[in-house]
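Just one protein chain is left out here, and the rest sit where they should.
Chains: A, B and C, in written order; residue numbering restarts at 1 for each.
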Amino acid sequence: MASNQDRVGKFLRRLLQTRSSTEIVQSLSRADAPLPPRISGGSSVSDEDVESRWQILHLGEKSRSDLYECGSGGSLEPYCHNIENCIGTVKVPVGIAGPLRIRGMFASGDFYVPLATTEAALVASYARGARVISEAGGCVSILLHEGMRRTPGFGLKSLTEAGLFTIWCTEQADAMRAVAAKTTQHGELIDVGMAVEGNHVYLILDYTTGDASGQNMVTIATQAICEYVMENATIRPQFYYVEANLSGDKKATAHSFVTVRGKKVSAEVTVPAELVASRLHTTPQDLDRYWKMSAIGAIQSGSIGVQGHLANALAALYIACGQDSACVAESAVGVTRFEVTDKGDLYASVTLPSVIVGTVGGGTALPSQRACLEIMGLAGTGNAPALAEVCGALALAGELSITAALCAGDFTRAHQKLARGTNAQEKGDDR
Amino acid sequence: MASNQDRVGKFLRRLLQTRSSTEIVQSLSRADAPLPPRISGGSSVSDEDVESRWQILHLGEKSRSDLYECGSGGSLEPYCHNIENCIGTVKVPVGIAGPLRIRGMFASGDFYVPLATTEAALVASYARGARVISEAGGCVSILLHEGMRRTPGFGLKSLTEAGLFTIWCTEQADAMRAVAAKTTQHGELIDVGMAVEGNHVYLILDYTTGDASGQNMVTIATQAICEYVMENATIRPQFYYVEANLSGDKKATAHSFVTVRGKKVSAEVTVPAELVASRLHTTPQDLDRYWKMSAIGAIQSGSIGVQGHLANALAALYIACGQDSACVAESAVGVTRFEVTDKGDLYASVTLPSVIVGTVGGGTALPSQRACLEIMGLAGTGNAPALAEVCGALALAGELSITAALCAGDFTRAHQKLARGTNAQEKGDDR
Amino acid sequence: MASNQDRVGKFLRRLLQTRSSTEIVQSLSRADAPLPPRISGGSSVSDEDVESRWQILHLGEKSRSDLYECGSGGSLEPYCHNIENCIGTVKVPVGIAGPLRIRGMFASGDFYVPLATTEAALVASYARGARVISEAGGCVSILLHEGMRRTPGFGLKSLTEAGLFTIWCTEQADAMRAVAAKTTQHGELIDVGMAVEGNHVYLILDYTTGDASGQNMVTIATQAICEYVMENATIRPQFYYVEANLSGDKKATAHSFVTVRGKKVSAEVTVPAELVASRLHTTPQDLDRYWKMSAIGAIQSGSIGVQGHLANALAALYIACGQDSACVAESAVGVTRFEVTDKGDLYASVTLPSVIVGTVGGGTALPSQRACLEIMGLAGTGNAPALAEVCGALALAGELSITAALCAGDFTRAHQKLARGTNAQEKGDDR
Partner (left out) sequence: MASNQDRVGKFLRRLLQTRSSTEIVQSLSRADAPLPPRISGGSSVSDEDVESRWQILHLGEKSRSDLYECGSGGSLEPYCHNIENCIGTVKVPVGIAGPLRIRGMFASGDFYVPLATTEAALVASYARGARVISEAGGCVSILLHEGMRRTPGFGLKSLTEAGLFTIWCTEQADAMRAVAAKTTQHGELIDVGMAVEGNHVYLILDYTTGDASGQNMVTIATQAICEYVMENATIRPQFYYVEANLSGDKKATAHSFVTVRGKKVSAEVTVPAELVASRLHTTPQDLDRYWKMSAIGAIQSGSIGVQGHLANALAALYIACGQDSACVAESAVGVTRFEVTDKGDLYASVTLPSVIVGTVGGGTALPSQRACLEIMGLAGTGNAPALAEVCGALALAGELSITAALCAGDFTRAHQKLARGTNAQEKGDDR
């Protein structure tokens, strides 16, 4: 309810039109009715357990069958290590943007990129961007840096002890590395940073994680390091937490840019002015002009980084490919830059400091998700760096396309047409 | 590649072990091979068009059938207004957390909340939080404010003209409202703010959007307003863009807290100390202590707001319920607060300034997504405010559960057990 | 000590070279020696009180006389309402940049701007910028908005009560305005916003403050409003604080841009390409190119806004003119924008959302400070808006000059020459 009196007043008047403040208080009051049954069964996806969950939900047969086709016994089996209290699957439509020509260190070639979304016009927009990039000779996309982070916190008696504790910790980097190595074959502790705040000390532990996105791997390794610290430190902390929220896990942070979280990628393309005109219906000059206005718009909004809609690319690709879709919160941060080259062409680049992707672990082995990775030839071991470079290239395609749409005045039209459809418009539907 | 020399050096050495710098340059160089065929057909989901797309992708039959069951003719029909270049659907498993007792203004009762995720332990964690909240008598969750925003930008000749233009605009609020009203039956322009930056003027247009999340609706209304402005302004701008990136669309911004983007919700619960002990295996004091350390951790990372993992709740609920999953980027911002009450119990609250949800439009009418909304009784018109209050309550459940896990030392164990499974551990698998 | 192991290790090795860790612990340990005498006398600047303070400090006669010329009885009298425990005055040299031609709504004409600084090259740089602006016909500088803010916080029993409390508050805007009016003849409450976070409610009170910067005025008015609230609210808060740190007082915040804190000013100038060449030794194109790189540099650093060195202008002007120099922390935030115009000239603008200035109150009536205001014709009542517009124009001059120096390669040379001086260089001095 943060706003000025006028706005707050309007909102409240609208609200109080629908109910009295007595009714509001009543609905907010404590009710002591007995709770209905809990959903249970944990990881089990046996027919009985799934059926027992459905019994509780009281959903109509039609709706139920949209989530779970009973009789298709064992069809939820693949999901037993990825979900609890499972009742079925939600189907997210997948469209293809491509070919997208990428000249990466790891991703090299022409990619058909699967995007899972329910938002009309999204795939069309990325497809258009991919086409422009490809016709321009492809984009370069480079994995610049990597490191998955955990940041355990330690509480000391005093700032003095905190200082002495950090002195001890700096001498333990090799020992910590060895401790971490015992917990994983694929990950490696590569950096031990520290931040002292009064009598609190945060360790900033960075790891490589092979082809997994690695949050789980680094948690287990960090737990082992914490236990090592608590047993061996000459100044024993009074308490510790395996993660003290400095890592940026599941949230956008300013910290990422000057370090890295997950994988840092940059991608660029130079698009000839004629191609900008023929495919994007605008000019490099107008794109550059828009870039300035939108960059300063973003800055005034207090965003982290400046970009258009990285989240669209990442959410759709993450869902399609079995990535952790909550990581969109941390990954959708970056810098987009448009410029006119000396020759009058368009230079465009994106830089994403926090791409969180893996090609093993998480949801990557689930049937439809694995199929999406296979479409790109990126399923399984050895492919995580390439997948990160695809993220960069895809994001670049999207930034090109949306910016061009805003410049050419296509933005509203495209959404109007694809989202509402002809019938929708006839019916006067609006959403 | 932002880091210090030591880190950069390590990364490069690892990289150059796998390939020479000549090989790198070669793979980044321009290739002029002809492009493979484009995926096409746009919105069509006819068997022929889908089949023709699959022809291009060259995927094995097994993988293909995981995304698209051919012969199930017309099965993609429901998706034709939500995707382009469609080739099938990705299946995301859905688990239920609940019952979650909510005492909201709009959401009132015991909810079974569907969560779509591929991350093990996530549903279990939210289920645990929901149980604690419900056993504590339920949480209050209140929709505090609403307003969906577009921020068109106008380029004037000079700052002087920019000033005069804003004077004109302030007199046009009623006219703009009328123009917007012609484009939508459900939305209403409720505020016209302005930001001048040199010779650029940003309008900050806020709308109510009925039960839709409304991005499309406000884009169309804003387009009409921009056209009205360009035709009628006494000082005509040299150019304009319908969105100049100050709106916070698809990105986390600091701006949200003191205004609102979408729906602002706050939820709270008081959990008796005994319940904290029996269900969460920790104490209100330890949760409070962790809160302080983690809040300052987040602050040092340069996050917007301070919270644990709002993104997990929102991503899983958004995907299950046909919301725009890219909005996780903007919605996963907020404040979590834990305190010990005078009686020694736990007070916990969350405040989310940017919940972007609707119960009509977007993917809400797709079969499995609509079924998820129906599980909560929130499908269709009249339910968006309640869905927002569910988001607040669910987020609160998650913050309680994860924080307790970190305090009790369960965090690592839970992930280890649920994600890797028994077999996985035996095989020494690590991800 | 936040950094990676390499950096932390280096720092500690350097540290431990100078002392052992035992010595460190000792120096950090508690000493129970009796405390030396306290400085006292409060606001008094009588010779006796000042003398008694000096007795305690044991400073050599020469140094003492640099701060306080004894025998110049009563010379500290002017300061008695501006300082406590006074021992004398520090002398900060003042240089003049100007004439600076300003075409403002309030500041109109050619200004000689007094700058107090001890940093070599600073005045020279602003003087250069002022010259270019003036030769280009002057800059436009416009006061865009104003409002000084206090944000009291109220603790309620529950979120439900917080909601009801805000309903009550929205009905009290007029009453609050009347309460505020009783405390001041010059200020006026102009807005009452609210932010609910769980069971906490922040009021966001914005005031006009006449020609004072007004922090004191709005504190007193807000205190009266809080007392009114505590006495009259139908739902009485459990506690309140007159300022709950949402106001941005004495700190840079993202909030300022989309609202205002103090005075919001924008200034612009168009500089012909020839003038850029002749006076700044660079080109509009290079300035534009630098702008892009530096804007993205700032963004990656997690700054609020993007600008070069607004702080230099504001600190020097604030100190010279008796402003609250701590407000540099909140004022040195803004947006600088450089562009090449269609004709190939340079367009430059700055926008400062948080200029905190007054021409009455604070240090504005002190002798040397008032003289500085008089140099600009801006001492006393009626001049605060003009002073804000001077801030904008001056900031623009500085952004022009420093950016040009960085483009032309003069930046290092200028500092080298002016700061170290010829003798300094001969002596091999370096600082």
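Criterion: contacts are C-beta pairs under 8 Å (C-beta built on N, C-alpha and C of every residue); 3 or more make two chains touch, one makes a residue touch a chain.
Keep in mind that this is a model prediction, so the values were computed, not measured.
K.L.:
Can you work out which residue in A:G41, A:P78, A:P114 or A:G163 touches the chain that's missing from view?
P.N.:
A:G163
K.L.:
Pick from C:I24, C:A175 or C:A233: which residue touches the chain that isn't shown?
P.N.:
Considering the complete complex, C:I24 is the one touching the chain left out.
K.L.:
If the hidden chain were put back, which of C:S46, C:S158 or C:S303 would touch it?
P.N.:
In the full complex, the listed residue that touches the missing chain is C:S303.
K.L.:
Given the contact definition stated above, which residue among B:F257, B:Y290 or B:F411 touches the chain not shown here?
P.N.:
B:F257
K.L.:
Of the listed residues C:A124, C:A175 or C:A273, which contacts the missing chain in the full complex?
P.N.:
Going through C:A124, C:A175 or C:A273 one by one, C:A124 is the residue touching the chain not shown.
K.L.:
Go through chain B and note every residue touching the omitted chain.
P.N.:
1-5, 8-9, 12, 16, 21, 24-25, 28-29, 159-160, 163-164, 166-167, 170, 173, 191-196, 202, 204, 206, 254-255, 257-258, 292, 295-296, 299-302, 304-306, 335, 337, 339
K.L.:
Name, in rising order, the residues on chain A that touch the hidden chain in the full complex.
P.N.:
Touching the chain left out of view, chain A contributes residues 2-4, 6-7, 140, 142, 144, 158-160, 162-163, 193, 195-199, 204, 246, 253-255, 257-259, 266-268, 300, 302, 335, 337, 347, 349-351.
Going forward, only the chains that are shown with their structure count from here on.
K.L.:
Which is it for copies chain B and chain C: same residues on both faces, with over half shared, or different residues?
P.N.:
Same; most numbers are used by both chain B and chain C.
K.L.:
Where the CA atoms of chain A average out and where those of chain C average out, how many Å apart are those spots?
P.N.:
38
K.L.:
Quick check: how many Å separate the C-alpha centres of chain B and chain C?
P.N.:
Going by mean C-alpha positions, chain B sits 37 Å from chain C.
K.L.:
List, in ascending order, every residue of chain C touching at least 2 other chains.
P.N.:
Only 2-5, 160, 163, 193, 195-196, 204, 254-255, 257-258, 300, 302, 335, 337 qualify.
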